[in-house]
Structures are given as C-alpha cells and as structure tokens.
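Comments concern the structure below.
Just one protein chain is left out here, and the rest sit where they should.
Entry: chain A
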Amino acid sequence: MNKFKFAGLNLLRNQRRALLSVSIIAIAVLALMTSGGYGLYTYHSLEESTSRDIGHIMVTQPQYFEQEPDLPLGNGLTQYEQIRQLWLADSRVKAVQPRIELSGLISNGENSSIFMGLGVLPNEFSLKGPFLTLEQGHSLPLQSSPDVSPIMLGKDLARSLKLNIGDLVTLLSTTTEGALNALDFQVQGIYSTGIPELDKRQIYISLADAQSLLVTDKVSTLSVFAFETESTSQLISEFQPAMNGLELTPWWQRAFFYQGVKSLYNRIFGVLGVVMAVVVFVALFNTLTMSVTERTREIGTLAALGASSGELILNFILEALWLVIVGVLVGLALSGLLTLGVLWADIQMPPPPGRNQGYPLVIYFSFSLAALVSFCIAVVCVLSSWLAARQGVKKPITEALIYV
C-alpha cells in the first residue's frame, strides 16, 4: 500500500480528531497570514510613503545629516543641476528633485509663528501623487506669476494665523550670509499631512522663492526618485564613484518611523509566530500521541513483521504531513477570502499615534509569506509527529503486542 494513502486512511480512523488538528493548523495559518499580511501592507505603505517623501536616494554634502551648519545651506549643494542631469540620464531614474530646507518666522501682519519650510520644484506635487490632503485651494502652480509668490500652509498653522486662500503672509528668514530677509507670499493652498506637529509648522514654497529668500543658488539636497524601489542599492553602488565625494543616502536610512514600526512589528509577529508554533506543536503532539497510544498493538505487529523504527515513524510523519497539507490549504484559502473581504468591506483604521488621519485596512496576501508559513508549520508538525511516534516506537515489541 502506498505509504501516503496508508497515512491518510489512518487519519480517517478518527475523523473528529483529524478535523480538530486540521482546524488548529488552519487557524494558525490564518492568524499568521493575517498578521503577516497586515505587517507587509504596513511596511509597504511606510516604504512608499518614505520614499515618496524624501526620494529613494538623497544626494547631499558629506555629514549633511550629522552636522548642523552655522548658516542656512552652509552644507548645501552647488552646481546641483549637473548632478541632476547625470542621474536623469539613467533610465531607472524617474525624477531628481532639488530641495531647500529652511526655517524662520511667518507673519500675517498681526501675528507671527515659527515655520519649517520646504522649497521644492512645483512639479513635486504631481510627481509624488497624493501625499498631502489638500483641504483648501491648490498646490503650487507649475508657472507662478512674477507678481506674487505662492505658498502652501499646514492647516493648523493657517488656523493659528487665521489665514485663508488668497491672504498675504510674510516669511522672514536668515540668508546664507547671515542677514535677515523677508518675502511676501500669497496663500495658495492649505493642507494636512496627517501629523499634527507638521500641520502646525510646515509650509511649502517654490524652490526659486526659497533661493530668493535665502539669497542663494544652492539647494539642501537632491532627492532621486527611482521607478523601482528595489533598484535603490544598485543605483547607489553605480553612481557613488561619479559623485565626487557627495554622500548618497538610501531612503531606509532616513526612514526612522518605518524602521521603528518594522522593528516593533517584527517582534510582535515573531512572538505571535512562536506562540502559534507552540500551539500547533502541542495540539498535534497531543493528537498524534493519542493516535500512537491507541495503535500501540499495531505498531508492535508491524515491528514484529520486520518494519524498522524509521518506517514506523515515517508513517506518523506522513500523517502529520497530511494534516499540514489540508490545514495549510484551508488556512490559506481562509486568509485569501479574508483579504478579499477586508478590501470589499473598506474598513477604516483609526489614526495611529501622532497622526490625525486614519487609513484603510488592507491585508496583503503574499505568496512568499504563505510559503514561509507553510514551511514553518510543516517543520513544527513533522517535529511533533516525530517526537510522538518515537515514544511509541521505543516501546519493546513484546510489550506493544500485549498492549490493551
């Protein structure tokens, strides 16, 4: 008789027990696939949001992120257009965006507040897609009028200064030479980032206006946007020699929130995985131990007929593999259905800590995760069946044959 068929028939001798074991495995797979799928979605979302925010690669002066300059743009990039064109010549690069980070005071004529600003090319908004929630007005225009400089404000900053679309504000900042300079802007848009701390302070102005305010032709950084996130490392290694000592920083080194969440989730899911593995191990060990005990006389008979310990243990391992195959398939089917169900239900998650916007619940169905979960469950099941069967096989044949 085919060994796999023999194992399957043995399992069917106690269908309720087999069903219980299959259910436990299926639930474990469902739990791991669901939590893992949610984790993967979170990682992917944060990865996308980070790389969309700062680019896949940031080109800066050495030590840009470690040392604070005495004056604005003291460690900025000059001749950045040449570098930009060099990157843009590569077909894997979607865009290269120069940026200026600046800070100062914003005033409506009556009240003032501190701002943290970004000077960007106006195409940044169309390039990056919907990374802000525009609550009023528009994003920076591609062609600005020479009469008025447009500005976008975080919603809480606009509220604190009682600003609306079309209102005029003045930005006051220190130039790269250390002098004070001020420019007038007209409110073009009011947005929310979803992070209250940013909404209270952040502004966007055009790169040209930022350079005018700081009286410079430098930029702080160049953000390189690749078509594929996976090509980041390759691009860095290829472009580094041509950068003349400039620093290339991949997105993940600046993705502090992403790293923190990933580290936390990995630990949570790791613990969950271990708990699930223990549950499956104990349940299956219990099931197979009962099965081995009930079939002690049969084991003795087969051993008397000349079956080796290995062959006897293999029978039980194959039974465990049957349980794994059925349990994993059921678990994967359930997790696939859950993935679709969650998409269909369009469930909104509450805002995470430090944010004021929720997000849609999505659970990824990953084939590599499914393979990993299946493999781990199989290993646990094989181990538990081996241990359970070993106990039965170790019993002397003479005792096994008279076991009642």
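Here, contacts are C-beta pairs under 8 Å (C-beta built on N, C-alpha and C of every residue); 3 or more make two chains touch, one makes a residue touch a chain; residues count from 1.
Keep in mind that, in the parts below, contacts and distances are computed from a predicted model.
Colleague: Given the options "Lipoprotein ABC transporter ATP-binding protein LolD", "Methylenetetrahydrofolate reductase", "Molybdopterin synthase catalytic subunit" or "NADH-quinone oxidoreductase subunit M", which would UniProt use as the protein name of the unshown chain?
Modeller: Per the UniProt record, the undisplayed chain of the complex is "Lipoprotein ABC transporter ATP-binding protein LolD".
Colleague: Sort through A:307, A:329 or A:387 and give me the one touching the missing partner chain.
Modeller: Going through A:307, A:329 or A:387 one by one, A:307 is the residue touching the chain not shown.
Colleague: Among A:6, A:256 or A:375, which residue is in contact with the omitted chain in the full complex?
Modeller: Checking each option in A:6, A:256 or A:375, the one touching the absent chain turns out to be A:6.
Colleague: At which residues does chain A meet the chain that is not included here?
Modeller: Touch with the absent chain occurs at residues 1, 6, 9-10, 12-13, 297-298, 301-308, 311, 396-398, 401.
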